[in-house]
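All protein chains but one are shown in place.
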Amino acid sequence: MKKGAADNLIKGTAIERHREWRGLRDTTYDYLQWCRLWGILIKWAASHPVQNVKAVFRYRWMFSYLTVPSFFDRICSGQRGAGLRGARNNLNYLASDVTGTLTTIFSADMHLHPGSKRAEELNKRIICLDELLPALLGKGFPDCKTILFQEYPMYLPSLINQHSPVHYIEQSEIYGLPADVCPLPSFEAGLAIEDDFPKIGCCMLTSNMPCDGSIMTSMIQDRRIGLPSQVLNVPLRWKEDEVQDYAVQEILSAIGFLEEQTGLKYDWDALKQACEVWNEQNKAKFEKWEMNRTEIPPHTGSTVWLYRIFEHQAVCGDPKALANDRKVNRILARQVAAGKCPKTIRHRAIIWNTPANNYANFNNWLLDCWGIESVCEMIDLHGAELIDTSTRESMLRGLANMYQTSTMRAHTKGGSEVMIDALWEKYEEYDADMILMFDQISCKGVGAINGLFEEGAQRRGIPMCRVRQDLMDPTSISRREMRGDVNVFMQAVMNETPLDLSLVDFDDDESW
Amino acid sequence: MKAMRKVIMAILKVLTAVFVLTAPIYWFNLDTKIVKAIEKPMMKHYDEMKRDNRL
Partner (left out) sequence: MKDLKHIHLYEALLEQTANDLVRAEKDAGGIAVGYTCYYIPEVLLNCGKAFSVRLRAPKTGSLDISQYYMSSFICGYTRALFERAFEGGMNFLDFYASSDTCQQMVRVVENIRDLGLIDNPRFGWGIIDAPLKISPHGNKLYIEQVREHLLRPLAENYGVDVSDEAIRAAVREHNELCAIFEEISELRKADNPRITPREFHILSLVSYASPTARILPYLRETLEDLRAREADPVSHWRARVVVVGSELDDYDFSEILENCRCYIAADRYCFGAYPGRQQIPLRNDEPALDQVCRWYLETNQCPRFMSQDKIKGRRELIRDLAREYRADGVVIEQAKFCDFWGYERTLNTQVLQEEYGLPTQGIDREYVVRGSGQLATRIQAFVESIEFKKMQKDHPDHDSTAEEGTGR
């Protein structure tokens, strides 16, 4: 019997025995990109060896970053051609940016450099933002670094290593936090309880992003972080004109607070330049969406949304990110123009609701096992309005809109009709033939309208597969259980046979 | 010309050496396997660290 992809996993560890053979050309390409990744990692390690080693030993979450090569392999699993090339370029760009930011963080971290005057000086120029607040606002302080505070200890590790949240969530629950709250804020609370956030920054902007749980975890974090902080309240009913003045006032108030804390004047020209770069990044995204509407969508796999989230939050307005976008688009466009599709696509699926961080390469499995291509994902659709930079007022409105339509906000807020109606629209727009709905069990805002999605899909005769998951808690719902939901649906409803039998059911509980 | 050839040969030798060293690491996934091997002792280290746990 022909060996499948899952047959290559070492039992008990779910580590691959050897890397994937993708044909000579693609394997060579993959190898060179792997070398490039290691070049980035070695460069980072060698830049501040003592500091970096200290960080690895100080922070449990840092161990996850040691598994990045394995993570990249999983995110690129099964990919060929332009999909592989696009994914590897995106991931290596992320690696280069993240290592740079980790250097900034650790150089200023008072946990690693207690009493250091140099670290203290560095901190005066570090602005911390709640990780779901896009960093674009910080571009108006070009002499400062804007760090998304929880991104590096929490969000990225949860993607890289499914086990990384478990210990921290346990800490939250030991201290009495109910187990039904979303794992994301619970993970953050656990980090605060263990004092495992880096000690950096001169001030912090907290926010109500994206949801009730995140509002509340800020209270717990504030107590440990101990920085002067201000809440940036992002309105929820973002479709309404009436809240836009308030949204702008909140941004202005936040800017005032940051000016006071940093002692610097806000640079509106620098913000304008960054907004214009962000607009170009968005246009590059629109091109990708356009390509995905074709019969041979080129950009397969999970980097679509992974990269989008990171780009939207952390590297919005960054010319290097734009350069990467353009490079990747050229690669993808070539494949579309050549009319090629190296993968078997049997179904075009709309993927709705938040994906599971603990199964970051779920899209790859969907394609490899069942031929389901994720042509459009809700998590990819945020922050897509171009910012009008012609006046300060219009720029502020554009920025306010970006914040209101941010990750996990654009659809889950603004009224239930936003999330529901957009689903049926995208279904038509992308010529899909099925919907895959993530049922994130601890997401109260979306869970409370489950029935409306079910009935809507039934009324329209759309096959909809509900995949239970718990965002980033693998002990609650495992990857295997997620696959199980899809397997049952594909066999019972879609009458399909798998492309790769070995991928239908396998044990990867130990996998990162 | 001779000097140029010497430089090219040197570069080729280096690249070959890098390839010979890294290709098996890449193919046999040795970088991942090494990290897996140190996972347990690292987790033990984190578990044993003194911490100031509090709300």
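The first chain written gets the first letter, and so on, giving A and B; residue counts start at 1 in each chain.
As a working rule, contacts are C-beta pairs under 8 Å (C-beta built on N, C-alpha and C of every residue); 3 or more make two chains touch, one makes a residue touch a chain.
For clarity, every value in this text was computed on a predicted model and none was experimentally measured.
Asks: From the listed residues A:177, A:410 or A:457, report the one that touches the chain absent from this view.
Replies: Reading the full complex, the residue touching the unseen chain is A:177.
Asks: Hey, which of A:217, A:262, A:279 or A:478 is the one touching the hidden chain?
Replies: A:217
Asks: Taking the entire complex into account, which one of A:55, A:231, A:275 or A:328 touches the absent chain?
Replies: Considering all chains, including the one not shown, the answer is A:231.
Asks: One chain is left out of this view; which of A:110, A:333 or A:441 touches it in the full complex?
Replies: Per the contact definition at the top, the residue touching the missing chain is A:441.
Asks: So that we can see where the missing chain sits, which residues of subunit A does it touch?
Replies: Answer for subunit A: residues 172, 175-178, 180-182, 185, 189, 206, 208, 211-213, 215-220, 222-223, 229, 231, 233, 235-237, 240, 242-243, 245-246, 249-250, 253, 412-413, 415-417, 420, 439, 441-442, 444-445, 447-452, 454 touch the chain left out.
Asks: On subunit B, what residues meet the omitted chain?
Replies: Missing-chain contacts on subunit B: residues 55.
The rule is simple: only the chains that are shown with their structure count from here on.
Asks: Subunit A to subunit B: how many Å between their CA centres?
Replies: Centres of subunit A and subunit B (C-alpha means) sit 26 Å apart.
Asks: For the complex, which residues does subunit B have touching subunit A?
Replies: Within the complex, subunit B touches subunit A at residues 18, 22-23, 26-29, 31-33, 35-36, 38-39, 42-43, 45-46, 51-55.
Asks: Which of the residues in subunit A come into contact with subunit B in the complex?
Replies: 13, 15-19, 31, 34-35, 38, 57, 60, 63, 66-67, 69-70, 73, 167, 171, 175, 193-195, 220, 223
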